[in-house]
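Take a look at the structure set out below.
One protein chain is absent from this view; the other protein chains keep their places.
Moving on, here comes chain A:
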Amino acid sequence: MPGADKETELKGRIEDFLADLKRGGSGTGALRGSGEMARETTYLLRRITAQARWSSAGDLMEIIRHEGRRITAAQPSETTVGNMVRRVLKIIREEYASTASGTSAKQNMVDHVIDGLVEDLSVQIKSNQILFVTYTWLGHEMATGLSKVIIGTQTVLANGGLRAVNGTHSVALAARHHSTPLIVCAPMFKLSPQFPNEEDTFHKFVSPHEVLPFTAGEILSKVNVHCPVFDYVPPELISNIGGNAPSYIYRLMSELYHPEDHKL
């Protein structure tokens, strides 16, 4: 039966996506980079909307929330995935509020809007390519007078702080010390409704073999080596997040996500 086939196909795709996420997150495997992950998530959500069985907006939201919980549990440090799920939930709420007609019309509308979101993403990703200078030189350069420091980030948190690659906090402190403006560029899908002090929001550690290889010998038994992946940069050190002050992030958040979806 065509219906059953579609369902198993959909389930298969979701399982594939989950496996990809668990395997590596960004950096390795099929899903490289947050942009790629955001796009893949949106495609998956569009497929779910098109192929799953639902008869009301509430049903669809429940399905997406259920799948969203599984996806975010697979790789908690990738907040982009959760953000896309929340964005789609908000879109569904908006569509429901603006339409009054039957199921089929709703389905078309939601598809249409998710398409728009995918297009939106491609534009954003192209216009936000950021180049990094190596961190070790930055202090020296700043002392001789840089006009500004521009950085990217993995996530923008709800209080305007950042969760960025290790070393960014030092850069931010150096910039504050030399009174150099610090500007952050990030696409919308990196805005996350999480706060930094909440439990389980934060760290991801990787093997320190790049810093202290196993061949180092005796010393390995005497020391504890931690290798965190992310840094927290407090909002006080940031001048601008793409045209907005960090204290304005709550506003963008309320446009992108609905407060009831903060906890999936």
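Assume a residue touches a chain if its C-beta (ideal position, glycine included) is under 8 Å from a C-beta of that chain, and two chains touch if they have at least 3 such contacts; residues count from 1.
Please note the rule applied: contacts and distances are computed from a predicted model.
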### Summary
Should one name the undisplayed chain from "DNA repair protein RAD51 homolog 4", "Phospholipid-transporting ATPase", "Golgin subfamily A member 7" or "Translation initiation factor eIF2B subunit alpha" using UniProt, the answer is "Translation initiation factor eIF2B subunit alpha"
### Message
Can you say which of A:L21, A:L44 or A:A158 touches the chain missing from this structure?
### Response
A:A158
### Query
In the complete complex, which positions of chain A touch the hidden chain?
158-160, 195, 197-199, 247-251, 254, 259, 262
